[in-house]
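Beneath this line is the structure, given in structure tokens, with notes to follow.
Yeah, one chain of the complex is gone here, protein chain that is, but the others are all in their spots.
After this line comes chain A, so read on.
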Amino acid sequence: MSTTPISRRVFLKGSGGVLAGTLAFASGPIALLAPTRSWAMPLDSLSSRQGETLLAITRQMFPHPGLEDAVYAHVVKSLDRKADDAAMHELLHDGIAELDKAAGGDWLAVEEDEKLDFLAPMAPSAFFQTIRADAVVSLYDNPLAYAHFGYQGAEGDGGYLTKGFDDLTWLPDPAQPEGGYLPNESVG
């Protein structure tokens, strides 16, 4: 089938999919932030299946065993925004089609521990590198990722002076000067 990028875009206008899921770790740091355990992320340019495939690809590239799909979904959302551009949409569409073909028709249906066998050979491709370059930013630059990996982000804006900047206790403390170091202590 040959489709020009223009007509594909028109077709896609009403065809955005949705990514949805349920948090896997009911007591994890992300569950504490989330209002409910169910999550859904609407897509504007990509279909649901394309979204699911991109999420699974990102999980293979950056495998964090305990990381919720809801965080990986940020990558899909970022790619979905970029896929508003016809050339980008085509790159993702064609790459997914190629991956499916290599996997015998449906890469998503392949066993988890065999998925990488089909994906890794595509590493040099623009398709793979485009996803990787987006994911290395969008996967780690959101509040859910901060909570998961233990980064406090903008919480630091007010300063950690009284909030644990030196709360490490598993090593000996350096000797303190007589008058102390803190701004409210006098010079020794």
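One rule holds in what follows: contacts are C-beta pairs under 8 Å (C-beta built on N, C-alpha and C of every residue); 3 or more make two chains touch, one makes a residue touch a chain; residues count from 1.
Just so it is clear, contacts and distances are computed from a predicted model.
Asker: Could you tell me which of "Choline dehydrogenase", "Phosphoribosylformylglycinamidine synthase subunit PurL", "TatD DNase family protein" or "Fe(3+)-hydroxamate ABC transporter permease FhuB" is the UniProt name of the chain missing from the displayed complex?
Answerer: Missing chain, UniProt protein name: "Choline dehydrogenase".
Asker: Which candidate, A:V18, A:A109, A:A126 or A:L161, sits in contact with the chain we can't see?
Answerer: Result: among the candidates, A:L161 touches the missing chain.
Asker: May I ask you to list the residues on chain A that touch the chain which is not drawn?
Answerer: Against the left-out chain, chain A lists 61-64, 123, 132, 136-137, 139-141, 145-146, 149-154, 156-161, 163-168, 170-174, 177, 179, 181-183, 187-188.
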